[in-house]
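Take a look at the structure below.
What you see is the complex with one protein chain gone and the rest in place.
Per-chain residue numbering starts at 1, and chain names A, B and C are given in the order in which the chains are listed.
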Amino acid sequence: MDKLLTYSPILIIAIPLAVAFLIPLISRAGGKARNALVIASLAFVEFLVIILARDIYLNGIHIYTLGAIAPDLALPGGVMVPIRIILEVDAMSIFMGIIWATVSLTAAIYSLSHMARETGQTRFYTLSLLMVAGCFGMIFTGDLFNLFVFLEITSISGAALIAFRTRFADAVEGGFKYIVISAVAGLMFLFGVGLLYAQYNSLNIGFLASVMQYSMLDKIALTLFLMSLTIKTGMVPLHMWYPDSYSVAPANITAMLVITSHACMYAVFRVCFSLYGITLGVAALGWIVVIIGLLTMFVGVTMAVFQTDVMRFMSYHAISQMGYMWLGVGVGLAVLGNPEALATYGRDAIGGGIFHILNHAMYKPLLFLTAGALYHRTATRDLNKMGGLGHNMKFTLILYIIGTLSIAGIPPLNGFASKFLIYESVYQFNPVLAVVAMLVSIITLASFTKAFQSAFTGPQLPEYKDVKEVPKPMLIGMGILAAGIIFTSIFPGLVLEHIVYPATDALINQAAYVNGIMGGIP
Amino acid sequence: MRQVIGLIVLLVVIAFLVSGMLQFIHPFGYPPSDIDDYIIEKAQEETASNNVVASVVFDYRGFDTLGEATILFTAVTGVLLLLRTVKRKEKNS
Amino acid sequence: MMEHVPLNFPFLAAALLVGISFYILIFKRNLIKLIMGIGMLASGVNLFLVALGYRAGGNAPIYTDVPEGPMVLPVPQALTLTSIVINVAVLALMLTMVILIYRHTGNIDSKKSRILKG
Partner (left out) sequence: MLSKIVRTAANQLILFILIFGLYVIAHGHLTPGGGFQGGAVIVSGVVMLLVAFSSKELKKSLRERTLSVMESSGALIFIGLAFAGIGIAFFYNFLVGTPIFGRIPVTGPNPGDIWTGGVIPLMNFAVGLKVVAGLSAVVLAMALFSSGEEIEE
C-alpha cells in the first residue's frame, strides 16, 4: 500500500492519460466496455486521491521527482538547484484534488445517459479524460512551465468539448471564444515564465521563491501571471466570454469547466502566496484582488437577473460567486504582512474563501446538471418556454431546491457557512465590503427564486405533459453532489477543521513549501 | 478615429515592452546558467545521448513532452470530433 | 564586458512582434486575421524564449563533432519546442472552428457572425 502511496501523485495524472489513449482502441469492442473503463479509471483515481489526502494530512508535503534515481530526491548530488520536474502536493493542492476527482466522477456518471443519443461519443470520452488528466496536472505540479503545458491541455480539450454540438452555431462560436481567450492567456503566462527563467535560470516554484529578489522584471512577470490566469476565471473586466462559452456546452462539461476555473484560481493563489509570498507589496496586491472581487460579485449578479437562458443565468451566477472567493482570499492577502491582523481575521478570511471554493464546487455543478436535466427532457434552455416541470420531474425539483438554497446562503445549507465566515472576517477588515457581499447574496436569492418559479412551478404546459424523470445515471450523478452538500451542511465544523484549515495553513506557510523542495536548507 | 486610438495603444504597448527589455533583461548572450551548465556537463553520462536538447526534452523534462504529446493527441481528437458528419440518432428529444 | 555587447536585437524583435499582435487582437474583425495575430503572438513569445538561451559565441548543444567553444543553453530550446507544438495544436483547433462558423453563418467577420448577445 505504501508503494502505491509514494507513486500516487504521478499515478493520479498518468492513469487518466493512459486510459484516454486506450479508449479509441477499446471502443471497437462497443460502447458498454468503453463507458465501464471510463468510470472504473475515474473511481480508481478518486481512491488514489483519498489515500494521498489522508497521508498528506498526517505527515505534510508529498514530493515526486520525475526521472530521478529516487522519487523524493529533489536536489541531485552536489547541486543546490532542482533540475528535474517535481510534483509537489501540499494540503492546498490535495484540497483541489479532492474537489476535482469528485466532480469529474459525477460528471462522467451523468454523461453516460446525457450523451447517450449523441454521435462521436468515443472522442467525447477521450477528451473528457484528457481534461481530467490536464487539470490534475495543473493542480499537482511544482513547475511553472509544466503548469503552462497542463493549462493548455485543459483549455484545448475544454474548447473542443464546448463546441461538441456542432449542429448549433452558438456552440461553435462559444468554443471559438474560449480557445482564443485561452490561447492568449496561455501565451501571456508563458511570457511571464520566460521572464522569471531569464533572471533565475530555474522553473521550479519552490526554488524560485527562495531566490526571488523582487526586481522590476519580477513585478512585470507577476502582472502577466495575474492577468492571464484571472482572465480564465472570468474576472469582471474580461468576463464577456464566460457566459457565451459555458452556456452552450453540454451540462456535464460546464460542470467540469467551472472546476477548471477554480484550478486557474488555485494557480493564482500558488503564484501569489507560494511564489511571491510576503515580502512583495502585499497590501496593494490584496486590495486590488478585493476590489476586483467586489466588482466581479456585483456585475455578475446584476447581469444574471434578467437572463432568460437558464445556462447563461447560471454562468453569470458562477462569476458572481467567484467574487466571494476573490474577496475572502484578497483580504487574507492584504493582511499577510502584519501577523497579528492575520491571526485575528486574516486566516479566517482565507479559510472562508477556500471553504467557499469547496461549497461552490458542489452546488454550482449540481445547478448546471439540473439545468442539463431540464434540457435533456425539454430540448430548450429558454426559461420562458419551460413551465410546470415540477409536476413530473420530482427528483430534479428536489435537487434544484437544494442547489438554490445553498447558493443563496440560506442558513441550514453549506453556502451559508462559508459566506458567514467571509462576512465575519471581512467585516473586521472593512465593513463596507461585508455589506456589499450581503447585498449580492440577497440579489442571488431573488434571481434564483424567479428562475425556480418560471421553470418548475405553474400550470403543467400541454407539450410537457408526457415528460418523464431523467434516467438513472443522471440522478446518481446529481445525487452524489447533493449528498456532499448535505454532509457539509450538517458537519461544517468537521469539514472546516480537517480539510479547509490545513489547506489555508499550507497556503499561508510559504517556508514549508520552499523547504519541501530545498530539503530544509534555508 | 478607431485607427488613431489603435496606433496610440500599439505605440504605448511596444514602448513599454521595449523599455522593459532594454533596461532590465540580461544583456543578450550572457544569461545566468547554473542549471544548464549542469545539464550540458552531465547529459552524456546520465542520459547517454549526444543531443543535449533531446536529453532535456525526453529525460530531464520528459513530463513536459508527455504533456505536449497529449496536447497533440487532444487537438487531433478535437478536430476530428468537430469535423464529424453529424448523423444524430434522433430517438425522442 | 557590457559595453561591446550587441544591442539586444532579438528581444527588440520579440517586443515588436508581441506589440503588433496585441494591435491585431484588439482591432481586427476578420477571424482569420485574429488567428494570424495569435500565431504572431506565439512566434514572438517563442523568439523571446529562444533568445534567452543564447550564449555569446556558443555552439549548438550537440556533442556529435562539435567545434570548440561554449554551448548554448539547451533548456529554453526544449521549452520552445513544446511551445511551438502547442501553438500548432491551438491553431488547428481555431481554424476548424472558423470552418464551422463559416458553414453556419456564411461569413467570417466577427461582428456579423456574432450570434450570442447580452
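Convention: a residue touches a chain if its C-beta (ideal position, glycine included) is under 8 Å from a C-beta of that chain, and two chains touch if they have at least 3 such contacts.
Just so we're clear, the structure is a prediction, and the values are computed from it rather than from any experiment.
Although it is not drawn, the missing chain touches A, B, C when the whole complex is taken into account. Although one chain is not displayed, its contacts with subunit C can still be listed: residues 60, 62-66, 81, 85, 92, 95-96, 99.
Residues 7, 10, 14, 17-18, 21-22, 24-25, 64-71, 119-120 of subunit A touch the missing chain (whole complex, contact as defined above).
The set of subunit B residues touching the chain not shown comprises 44-51, 53-55, 57-59, 62-63, 65-66, 69-70, 72-73, 75-76, 79-80, 83-85.
In this text, only the chains that are shown with their structure count from here on.
Chain centres were defined as the mean of their Cα atoms; on that basis the chain farthest from subunit A turns out to be C. One inter-chain figure worth recording: subunit A and subunit B are separated by 24 Å, centre to centre, where each centre is the mean of the chain's CA atoms. Between subunit A and subunit C the centroid-to-centroid distance comes to 29 Å (mean Cα coordinates, whole Å).
Inter-chain spacing, taken between the CA centroids of subunit B and subunit C, is 9 Å.
Counting partners per residue, subunit B has 20, 25, 31, 33, 35-36, 39, 60-61, 64, 67-68, 71, 74-75, 78-79, 82 as the residues that reach two or more other chains. In subunit A, the positions touching at least two other chains are 145, 149, 152, 156, 159-160, 163, 166, 172, 175, 198. Within the complex formed with subunit A, the subunit C residues making contact are 18, 25, 31, 34, 38, 41-42, 45, 48-49, 52, 75-76, 79, 82-83, 86, 89-90, 93-94, 97-98, 100-101, 104-105, 113-116, 118. If you check the complex, the residues on subunit A that touch subunit C are 145, 149, 152, 156, 159-160, 163, 166, 169-170, 172-176, 179-180, 182-184, 186-187, 190-191, 194, 197-198, 243-244, 247-248, 307, 312.
Looking at the complex, you find that subunit B touches subunit A at residues 20, 23-26, 31-36, 38-39, 59-64, 66-68, 70-71, 73-75, 77-82, 84, 86-91, 93.
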